[in-house]
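Every protein chain except one is present and positioned as in the full complex.
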Amino acid sequence: MPALGMAQDSGVIAAWRVEAGDRVAPGDVVMEVETDKSVQEIEAREDGYIARLLFEAGAEVPVGEVVAEVVATAEEAAAAAAGAGEGTAGAAPGGEDASSDSGSEPIPAPAAEAAPATEPREILPPEPASPPAAPPSTPPASFPGRVLASPKAKAIAAAHGLDLAGIRAAVGREPLHARDVEAALAEHSTAPAPATGPTRLSLRAVTEAGGWQELCARLGGLSARRAALASLVGGAWRREGPDTTGALRVEVVGLHGEPRLFADPDRSRLGAAEPIAEGTPDLRVIDATGSSLREVEGPPEGGADLWLLPAEGEVLSLVLQARSGILNTAGAAAILDGVARRLRNPLYQLL
Amino acid sequence: MTARKTTRKTTKTARKAARKTVDSAGRTPEQLLEAYRQMVRIRAFEDNANELYLQAKMPGLTHMSSGQEASAVGVCEALDERDKITSTHRGHGHCVARGATFRPMFCELLGKEEGYCHGKGGSMHIADQENGNLGANAIVGGSTGIATGAAFSAKYLGTGGVAVCFLGDGALGQGILYEVMNMAALWKLPVIYACENNQYGEYTHIDEMLAGNMLERARAFGIEAEEVDGQDLLAVMAAADRAVARARAGEGATFLALKTYRYFGHHVGDINRSYYRTKEEEEHWKAERDPIPLFGEVLLERGIATAEELTAIGEAISREAEEAVEYALEAPYPPAEAARDHVYAS
Partner (left out) sequence: MRTITFSQAVNEAIAEELRRDPTVFLWGEDVAEAGTPFKVLSGLVEEFGPERIIDTPISEPGFVGMAVGAALTGTRPIVDLMFGDFLFLVMDQLCNQAAKQSYMSGGKLKVPMVLRTNLGATRRSAAQHSQSLQALVAHIPGLKVALPSSPREAKGLLKSAVRDDNPVVIFEDKLMYQAKGPVPEPEEEELIPFGQANRLQEGEDLSLVATSSMVQVAEEAAEGLRAEGYSADVIDVRTLVPLDEDTILASVRKTGRVIVLDEGHQSYGATAEIASRIADKAFYHLDAPVTRFGAWDVPVPFSPALEDQTVPDVARTVERALQLIRGEVARA
């Protein structure tokens, strides 16, 4: 993503003018980029074939990020398109003797065999047309697709839904440290809510599934299971969450079917809490364990949503999302940990 | 099977040797009979352990002391409850001679919870501290320091106790032995170095490993040293009695060179031994020098027991051993989490 303005962090890809496999030459327009000021056409600077487009139209891309890869030959472009997971550089035939390991007949080389192994080349921003004195302050990414940041910086960014690439673009260096993310966070919270939506928090945890599954088997019916889930989650919320005035309301819902709302479910025997008719939940629990979902993203529907995702192997995934102001990171982490612990050993709280 | 050996004809020389032995320190007929039983117990234990290993029912490896019963029993019969022993990798005999019982011993060999060490030591590390056995040791010469230190603390605490360090001829090659013999002599410690010279260190004859005379090594420190026929129970007992008396009287350490023989290989898997010793040599020791029938003859001649009684002793002990093996085979293993226990004393 080229830097097109002095204080530009990112650009939105308004449209692609090319697709994978297309031949491009210097001067060909490859995409349109929308900044806060205008839409501009971006030209290729290399001769070659488009191997992959790395972002879809509409994506907001930090300045400096690679948006597409160009390779020397159409074959390489096709290979890159075919083996998405294999990367591009390694897919090029060339230096390796294909027969050396297997002892089989040499594979006939493609027509372009004379071509040396070709590194994908980045589409680099054009030289700034207007004020030539302002070179982009953004360093090239050390590892494409990865922002180097300390574990702590990453943890803070993840908790606040902040994009590290954007922060890297803003501070102009790597690796990022906690203070860089905290500074971005401070800026975020004082700035008006950006178009991407309200600041929110999303934490993910995994825990052993065995204890919860055992309990479900014991409880039998769906109602008892929903009630038990409300009790366990409610217990964690009451212990770790914000103070509630009046009853603690937990709503439990599957992907299909009616939500059930419970008041103070943690004060009932496991599986015995009775649903109530109406009220605003403090927390929604979405039990997606029977579904094929593996990840969830996006803003919470309520103030705080807790997703139970299907067990993979022995492990159950939990995702807690909350809107800004409902929970802070530490509080959310404590709740999530409490839920994880209770699911791992549902009888723990009875001891 | 051990009992049958007692009825086997022993040669004239062997009988004469047994008769020639001086009587030992006024032991009662019952005590002598018990010493005989102890030797038979060791033999029975080893025969069963060997079977367990060959049938692949026993994990790990083990070292048989069959043939060396008289040195273990003769020395331990001279001890009382104040005294300590340390043992070697070839240590089942010492353990039995000191009073250990079959069930926890077999359980230990099989790695079971009820073993003397809850299955954590195995054949090479059986310890039975209630009977004053500080443990077998899988490092050759590894317990020489421990035994000498136990003698030091007996003297320091004034318990009147004696420490016996069983070692094999192989341990004569270890430097620490001479360091601790030096201190034992300097400080007149009540320690007995009972060197069971079975003539082979693993797969090599002692003549290829030992320079000079082993007795002179001890004497160089001023330690009393004597050579004893390790197949003659009464001779071993008498020598051990003298050594214990010296130790208790504050006269210091004794080195006993107990010449003996192991019937099996270095360990149970050492089956083909022709490259280091002959079948004829093994047969000679088994036929002419087996300590159990030799001492059985003494008991018969003195009218302490009849041949039938000795046979009955052998059969009773065989049954006892077999019952213990059955028990141990059925006994539970320790729980897996026990692997983290006892790293530190609590």
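Read from first to last, the chains carry the letters A and B; within each, the first residue is number 1.
To be clear about the criterion, a contact is a pair of C-beta atoms (placed from the backbone, for glycine too) under 8 Å apart; a residue touches a chain by one contact, two chains touch by 3 or more.
Here the structure is a predicted model, which means the values were calculated and not measured.
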{"item": "Visible chains that the absent chain touches, using the contact criterion stated earlier", "value": "A, B"}
{"item": "Per the touch definition above, residue among B:Gly74, B:Gly91, B:Gly135 or B:Gly201 touching the missing chain", "value": "B:Gly135"}
{"item": "Sole residue of B:Gly175, B:Gly212, B:Gly303 or B:Pro335 that reaches the chain not shown, by the stated touch rule", "value": "B:Gly175"}
{"item": "Option touching the unshown chain, where B:Gly74, B:Gly93 or B:Gly149 are the choices", "value": "B:Gly149"}
{"item": "Residues of subunit B in contact with the chain not shown", "value": "84, 86, 115-121, 125, 127, 129, 134-135, 137, 139, 142-154, 156-157, 159, 163, 175-176, 179-180, 182-183, 186, 341-346"}
{"item": "Residue ranges of subunit A at the interface with the undisplayed chain", "value": "142, 148, 150-155, 174-175, 177-180"}
